[in-house]
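Contents: one structure, followed by commentary.
A single protein chain has been omitted from the complex, and every remaining protein chain is retained in its original position.
Chain nomenclature is as follows: A, B, C and D, assigned in order of appearance, with residue numbering initiated at 1 for each chain independently.
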Amino acid sequence: MTRIVPTSDPHRPDPLPRTVYRARGGGEVIDCHPREVSQLLAEGGPLWVDIDSTVRSQHALLEKVFHFHPLAVEDTLNPNSRVKIEEYEGFLFIIIRGVSLASGTDDPYDLETKDLYCFLGSNYLVTVHAGPMESVDRISDVIRRSPDLLNRGVERVLHAILDDTVDAYFPILEQIDAFIDGLEERVFVEFDDTALRDLFQVKRLVLSLRRYLQPSREVMNVLTNRPSTLITPEVQIYFRDIYDHVLRINDALDTYRELLSSTMDSYLTQVSNRLGTTTKALSLVATMSLPFVVVSGMWGMNFSHIPLSAWPHGFWLLLVVQLGLGLLLLCYLRWRRWL
Amino acid sequence: MTRIVPTSDPHRPDPLPRTVYRARGGGEVIDCHPREVSQLLAEGGPLWVDIDSTVRSQHALLEKVFHFHPLAVEDTLNPNSRVKIEEYEGFLFIIIRGVSLASGTDDPYDLETKDLYCFLGSNYLVTVHAGPMESVDRISDVIRRSPDLLNRGVERVLHAILDDTVDAYFPILEQIDAFIDGLEERVFVEFDDTALRDLFQVKRLVLSLRRYLQPSREVMNVLTNRPSTLITPEVQIYFRDIYDHVLRINDALDTYRELLSSTMDSYLTQVSNRLGTTTKALSLVATMSLPFVVVSGMWGMNFSHIPLSAWPHGFWLLLVVQLGLGLLLLCYLRWRRWL
Amino acid sequence: MTRIVPTSDPHRPDPLPRTVYRARGGGEVIDCHPREVSQLLAEGGPLWVDIDSTVRSQHALLEKVFHFHPLAVEDTLNPNSRVKIEEYEGFLFIIIRGVSLASGTDDPYDLETKDLYCFLGSNYLVTVHAGPMESVDRISDVIRRSPDLLNRGVERVLHAILDDTVDAYFPILEQIDAFIDGLEERVFVEFDDTALRDLFQVKRLVLSLRRYLQPSREVMNVLTNRPSTLITPEVQIYFRDIYDHVLRINDALDTYRELLSSTMDSYLTQVSNRLGTTTKALSLVATMSLPFVVVSGMWGMNFSHIPLSAWPHGFWLLLVVQLGLGLLLLCYLRWRRWL
Amino acid sequence: MTRIVPTSDPHRPDPLPRTVYRARGGGEVIDCHPREVSQLLAEGGPLWVDIDSTVRSQHALLEKVFHFHPLAVEDTLNPNSRVKIEEYEGFLFIIIRGVSLASGTDDPYDLETKDLYCFLGSNYLVTVHAGPMESVDRISDVIRRSPDLLNRGVERVLHAILDDTVDAYFPILEQIDAFIDGLEERVFVEFDDTALRDLFQVKRLVLSLRRYLQPSREVMNVLTNRPSTLITPEVQIYFRDIYDHVLRINDALDTYRELLSSTMDSYLTQVSNRLGTTTKALSLVATMSLPFVVVSGMWGMNFSHIPLSAWPHGFWLLLVVQLGLGLLLLCYLRWRRWL
Partner (left out) sequence: MTRIVPTSDPHRPDPLPRTVYRARGGGEVIDCHPREVSQLLAEGGPLWVDIDSTVRSQHALLEKVFHFHPLAVEDTLNPNSRVKIEEYEGFLFIIIRGVSLASGTDDPYDLETKDLYCFLGSNYLVTVHAGPMESVDRISDVIRRSPDLLNRGVERVLHAILDDTVDAYFPILEQIDAFIDGLEERVFVEFDDTALRDLFQVKRLVLSLRRYLQPSREVMNVLTNRPSTLITPEVQIYFRDIYDHVLRINDALDTYRELLSSTMDSYLTQVSNRLGTTTKALSLVATMSLPFVVVSGMWGMNFSHIPLSAWPHGFWLLLVVQLGLGLLLLCYLRWRRWL
């Protein structure tokens, strides 16, 4: 079982965690030193701390400053933690899986995933991930440009990040749509064997996405519908929007699964059909040979007395006989519905 | 992700939204200017506004006059929004999918769908769609001819529109029924390969319809059974009628799916059977050739001493021998149950 | 969508609806004129009215005398209404599907179905159907012979009719049992191709029955378990008996489905096996021909110098050689496990 | 629909029902005359009556002495009643299905089943079955040997009988285990066709057992968990033990179903593989014949001028040519990946 191991480089200071704090009076504190986080937390204004779990001094904040439950902290070091939502005393703990198609590799169906861990308290949001994470970067940019979002409460920041993470499925869906169109063309029109391998790989991609998305449904359902002191009904409407997107993605994945199944079935039906047709052609050829094998064989035997052998038109007569026998045989097999 | 983009043509005024208003005193206002809608809304009589989301000034009413939640307004611009029902403070938001068979294209199985977005308040109904929508046109005609329906309340107008939208499934079901009858004929009687492609397409059509209908079940269930200040129990009985239709359509689609599966299975069984029969015929032909290949081959060899070659009846004897060997072989294979 | 159209023959009076009424004092009124029904209804004794929906004056009673909800009345004119139970104010509305095997047609698997619509009020039962219906006739005879059943309350009359309707499944189940036994014989023993078509048809018959029965489960469940002012717990025990029968029929249909699937699988396995065996026989024959084709072909060539051609025993030597080569080849293929 | 018909032999008295009664003072009454049962019942000590439903005077007790509901009494005459539990006023009615492998028949997979009907009141237990039933015999022996079990209450007697009836599944499971081991050996190692028929029959046996067991789950669940005035929580713990056994049997049956499926799949895969291999061998043989058919055929034609025919080494040259052509052809087909 691989684990994320927070490390510390002795030769240069650890990078600072990203922090944004809005004081009650209106002042703003950005990217403060870990030591100050504890003080900001006590002041009670909305605070967002974004932690890179591979940096030891950042990860230490979870335990030392926020005093999160050790089981939750343990989960942030497991890159394969399940997508889930858990209530602890005083905070909600959410794990969501970010997805993207790996652009660096040859294989176009390579899915890259990374877990995002969120701690939501009454006045703080802590996000944790191993290394950089695109959706967090984007929301961080928005908040640094305008204080608006953070002013609405940390739960709206959580919403923005989760929304961005779930939206990352849509371009992948479009890519899959394109893959399937191409595959149908190759299977139905070109009858291309190699298409099958791709077909299996796209199917596996769809199944993977579904596996990560499925538990997100439960997470969004809880955020939308379970009464909570941390999320007001007004904000729950925003989570309902993400919930709706998750359902839509799920619908699309189901559709893709059906399309791929149908394409596969259709391919196998075509293989069966072709095999039947080929076998029929083979039988036809064999049947047409039969009278020649029989009659020519007979007259090719070395006997001193061979019927018709001296008759000048014997050769032509037998040609007619052979063709006639072939025709008769063919009609017989057709009549017996064997061909 | 495609989006509906409301536009405005600078050279001529935007078309007006369709509006029908019944004053408490009994007067009626029809197709008023967007500016007046706000006033009618305040007066409190039943008001229906029908908006084409591709027209900018019409779509603007949603936000500026009705002050709907931005998430709901955002959904009206997404042509692929999921079928759903959502409660917001003061109004219900419903998305339903209208379906029809595209008459313009060559492909007879082409399904056209368009989302209809409905906002139901205590005294107003706002319907939104991109471009013209048949079911809305029909109900609009009814209301313009007689004030009866609107007098019974805006929820009865909503019922009429949803009922008409769901009823649009029935002619498609009849069409599918006809398709399946034709396909069974082609598959079972004519054993027509090209029927398979159609079969897969009808199956896809059925699956699509089911995908759109399935969430309608939940919508109608909520409208029928969940207590609401906007819909009285007397009106809920009407929504129960639509719910019943949705269930009936669902039953029919399930039946079609089973019939198509069964037709497909039957086809594949026939392919298997034919392959077996053809192979058997092939074996028979090969078996019948064997003694001739063997015996004629032997006597066709150029030896100076060939048994029976000088005997006058040798030719005929060997013919008998060959036929006898063939028969023997055949019996042997039959006895071993190999043929 | 077909509809039942109530008609009236101008040349002769409409047939009367069947009515049975038991006055509180003990008197009985049978088959009264529609005009009197309204009065009997007001008197409050148990009243059963049986209406043929194809007769206009009978069908009119639903609206004019009983004032049933228009949506329920509308359903009685749709011959394909779904099996269901609906509560309206003051009455229960039940639709059940009667089934029978069509005796008039050639096809032994032809299922005939007819909807029965029941309105149960506190002191009345109204049954509606298009044309004659056997189960209603039978219960009508019972009641006319003895007043006992009606005295126990209209809900017991409803029970008797529903029980009789559901019992009609049992002879069909026995018929299906006989079909399946015959099919297994034909498939397993006689390996009869045409059996497959029947197999598919019986499967379709089973699926149809299941489709009609499935919703009956819900109906009986509601009648048995939902508290109601119209049905006392003592009578609910009787509906539980029908519920139990519905479950038993359902068990049997599931069993038949499994048996048919298994028969089909077994058939396909046999087809596969036979194909393999036949191909093996074909290979054997081809293999046995090979040395003769090769050797006889060689010695049949017209060269002036052919080895052994002048040796007196050449012919017999080569016969041995050919047989030996055939044996060797056979052993080789067996050893490679190709045959 | 077969029915149990209670009969009475006019020439000799009906056999007595088995009865065991424990008086409050400590006395015991065993196998009393039907007339006395009514009196024992009134005295209020624990009473067990075991009735053979094929004996008229015994079966009459149900109605005349115990006054059970006619619907429950009717069920005891139907040998195919569903496994179920029903609450009536004053008693619980339970139907369970006893199973055993028929030892008398040739077919080792023959399942024999018999319904057991139990009426549990506050101070009595009545068991009903058609003809002798092993599990009841066994418990009867226990009780006659020692009064212990009956002293603990009639519900403990019910538990003992149901436990014994469910335990009868375990030896059948072991038998099935042995069947499957034998079948795997025959299918995987001996590739035995006839094994398939047995495989289908064992599968059918497993499905039958599951059909009878499935509803037992619900019965035991109710006995274990539903609060009842007839069964105390202390005794419910004993029914939970049977419930657990039912779940265990169900697990085992699921496992067997999977194993049989897997064996079947594996068999079909092997059939496919063999067919492919055989066809390949066939192609190889045909390919090897081709150059000989062509070349020997050419040189076997009767022309006066045949190339090389007079050259002494022509024969051997052509042999080399034919073998070379065969090799070339083989390489070509391999290179095209056709073989």
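The criterion applied here is as follows: a residue touches a chain if its C-beta (ideal position, glycine included) is under 8 Å from a C-beta of that chain, and two chains touch if they have at least 3 such contacts.
Bear in mind the structure is a predicted one, so any value in this text is a computation, not a measurement.
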Point to revise | Residue among D:A60, D:I172 or D:L290 touching the omitted chain | key: D:L290
**Study point:** Omitted-chain contact residue, chosen from A:H69, A:R152 or A:R217
**Key:** A:H69
Study note, to complete from the structure: Given D:E134, D:E218 or D:D244, the correct residue touching the omitted chain is D:D244
Point to revise | Hidden-chain contact residue, picked from the options B:P17, B:G153, B:G276 or B:G300 | key: B:G300
Review point. Hey, which subunit A residues sit against the chain that's not shown?
Key: 1, 69, 71, 80-82, 84, 86, 88, 193, 196-197, 200, 203-204, 207, 211, 264, 267-268, 271-272, 274-275, 277-282, 284-286, 288-289, 292-293, 295-297, 299-303, 306, 308-315, 318-319, 322
Check your understanding: Residues on subunit D that touch the omitted chain in the whole complex?
Key -> 170, 174, 188, 237-238, 240-241, 244, 247-248, 251, 254-255, 258-259, 262, 265-266, 269, 272-273, 275-276, 279-280, 282-283, 286-287, 289-290, 293-294, 296-298, 300-307, 329, 333, 336-339
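Operating definition for what follows: only the chains that are shown with their structure count from here on.
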Review point. If subunit B and subunit C share one sequence, what is the angle of the rotation that overlays their CA atoms, in steps of 5 degrees?
Key: 70
**Study point:** Interface sides of subunit C and subunit D: same vs different residues, half threshold
**Key:** different
Revision key, fill the gap. In whole angstrom, the CA-centroid distance of subunit A from subunit D equals 42
Review point. In subunit A, what residues contact two or more other chains?
Key: 300
Practice item. Select the category (line, ring, star, complete, other) that matches the graph of chains linked by touching. Key: line
